[in-house]
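All protein chains but one are shown in place.
Chain nomenclature is as follows: A and B, assigned in order of appearance, with residue numbering initiated at 1 for each chain independently.
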Amino acid sequence: MTFLHHHRWLTPYLLLAPGIAFLVVFFVVPLYYLGYTSLQEGTVQVGYTFTWAWDNYSNAFDQYREQFVRSLEYAGIATVAALLISYPLTYWIAFRGGRWKNLLLLFIIAPFFVTYLIRTLAWQNILSDDGLVVNALQLLGLVAEDGRVLATSTAVIAGITYNFLPFMALPLYVSLEQIDKDLIEAAKDLYASSTKAFLRVTLPLSMPGVIAGTLLTFIPAAGDFINAELLGTPNQAMIGNVIQSKFLEITDYGQAAALSVILMVVILLLIVVYTRLVGTERLAG
Amino acid sequence: MTTAAETQPLPRRSVSPLSRAWAFVRRHTITVFGLLALAYLMLPIVVVIVFSFNDPAGRYNYTWEGFTTAHWTNPFGPPFLGDSVETSIKIAFVATIVSVILGTLVALALVRYHFRGRGTTNLLIFVPLTAPEIVLGASLLTLFLNLGTALGFWTIVLAHIMFCISFVVVTVRARLVGFDRHVEEAAMDLGANEYVTFFRITLPLIAPGILAGALLAFSLSIDDFVITSFNSGTTETFPLYVWSQAQRGVPPEVNVIGTLIFGVAIVLMLANVLFQYRRTPKGAE
Partner (left out) sequence: MKDPFHRTNHPITREQLLRRAAVGGVTLSLPGLLAACGGGGGIEGQQPETEATTVEQVLVDEITVSNWPFYIDQNDDATKFPTLEQFTEETGVKVNYLEDINSNEEFFGEIQAPLSRGQSIDRDIIVPTAWLCARLLNLGYLQKLDKSAIPNIVNLEDSLASPVWDPNREYSLPWQSYITGLGYDPKKVGGELTSVEQLLDPALKGKITMLDSMEDTIGLFLLEMGVDPSGEIDPTAYDEAVAKVQKAVDDDQIRQFTGNDYTGPLSKGDVWASIAWSGDIVILQADYPNLEFTIPDTGGMTSVDTMVIPTGGDVYTASTFMNFFYDPEIAAKVAAYINYITPVKGTKEAITEIDPALAKDPLIFPTPEVLENVYEFNAEAIENVDYQEKWQAVIGV
């Protein structure tokens, strides 16, 4: 005990040690192994050897460029859609919610507590070719008479949007909620219309939330494969589907690891950009 | 010298019924939108709950055939559903306890101390939160493959602890940041040493944050699919069970379990919020 008294500076490190050690062993070290595996080649029959197999990477770019691009595309569209839905929603709760704020917030978080798979399977059911929803859409002319919603890129993107909506909504909400209402009032006192007040005061102040939400949504969405698997055809396969299949079915570990590394590098770049914009202090909440 | 013109009140802008109607619409559009968005968020959940009462004709729970509570009275009817739920709960328990302990310690260090390596620590906590699950799962798999570790219950636990730590840190940190240190100082002024202060004062006051973190970790662990599927070998958790059943017809009992998990999580969350409310001494915030 007295040791700690005399060596106060040790305290934070001691507190950090177990948690950080765990993360280093089970998060950082695996990334190293991911890289190591990505340079291996082989099959299950002959074993895997480390051979500086850079062609795992060149193959990855050649063969799977389509899936990479598609993943970024779908994730991008889904993120924008999530933003368009979440912003008015969270604005409504933050500014008009009053006493009901926390309850309404609960509705946003609630889907999060139903297993991801079950939620997506529910969409599979809801969007079924002969179901109510599709029939209604056909009546409205939004879907062709003999068309379908399931097994299209629309369904996949819709699924991704839905599943990652809370990731967009929560940071947005936090950021909007913290805006000092007095500032808006001040703007209005200065004869700004509601719209102008919004554009000049609220929107800029909510930017940190927008950026955080965008990142928190886009990044995991890019690696998703469940929506593509359950709601799409092979034409909608995302890079996540390829990685999953190569690891767990085809057991082509070298190639699979290379694909994962590429994905991770792209993500890390985005995080670096974000960190520069926002600073590391804001990172962990 | 004031003139008559200057003392007159500013002329009123005429407000036509049309612009009043428009203002009404604008005001309430956002409410309507908000409600629609919430409905959209809840739609799949409602479908899941409703179909847990369905009495399907065959193996496939797609169309509504009739109402029955049979699945609720015997939710573990389908073979091995019960086992998978049990496995999931056990894993979640262990993962939650460990990650809460590790995470809280890290959060304490981050909030209360200045130390070198702060930025890196923040980054280390942040990246697992945003990284796509597939990369996390795949890298862990390569770790275990290269080390020759048997995949199963314990590898799943380790994986879950890994991603839960970050969530716990963020949650507890939020609570710690708003924490009033004066209470601690008062205790110490009254002669309590650091450890007594921590366990008798600090810990109880941040308990709601820790509980929230624990709840979050528990639900994340129970619902996790992607990372688990990479590291489970042949062990089956509840989400893995759902995935395998999706190939041949998800029984309504899965809806029942999903609803139960959802319900319990919501109730616990509400309880925590209420608990937090009552715990906060008036004026101490």
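Everything that follows uses one rule, which is that a contact is a pair of C-beta atoms (placed from the backbone, for glycine too) under 8 Å apart; a residue touches a chain by one contact, two chains touch by 3 or more.
Given the structure is predicted, the values throughout are model-derived calculations rather than measurements.
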_For the chain not depicted, the shown chains it touches_ = A, B
_Please identify which residue in B:I101, B:V183, B:A246 or B:I266 touches the non-displayed chain._
B:A246
*subunit B residues that touch the omitted chain in the full complex*: 57-60, 62-63, 77-80, 145-146, 148, 150-152, 233-236, 244, 246-249, 251
*asked:* What does the interface between subunit A and the hidden chain look like in terms of residue numbers?
replied: 36-37, 40, 42-50, 63, 128-130, 148, 150-151, 233-235, 237, 241-242, 245-251, 253
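Everything below uses one rule, namely that only the chains that are shown with their structure count from here on.
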*Could you tell me the distance, in whole angstrom, between the mean C-alpha positions of subunit A and subunit B?*
15
*State the interface residues of subunit B toward subunit A in the complex, per the touch definition above.*
26, 30-31, 33-34, 37-38, 40-45, 47-48, 51, 61-62, 101-103, 105-106, 108-110, 112-115, 118-119, 121-136, 138-143, 145-146, 158-159, 161-162, 165-166, 169-171, 173-174, 219, 222-223, 225-226, 229-230, 238-239, 242-243, 246, 250, 254-255, 258-259, 261-262, 265-266, 269-270, 273
_Considering only the defined contacts, which subunit A positions touch subunit B in the complex?_
9, 11-13, 15-16, 18-20, 22-24, 26-31, 33-34, 36-37, 85-86, 88-89, 91-93, 96, 102, 104, 106-119, 121-123, 125-126, 128, 162, 165, 194, 215-216, 219-220, 222-226, 230, 240, 243-244, 247-248, 253, 256-257, 260, 263-264, 267-268, 271, 275, 280-281, 283-285
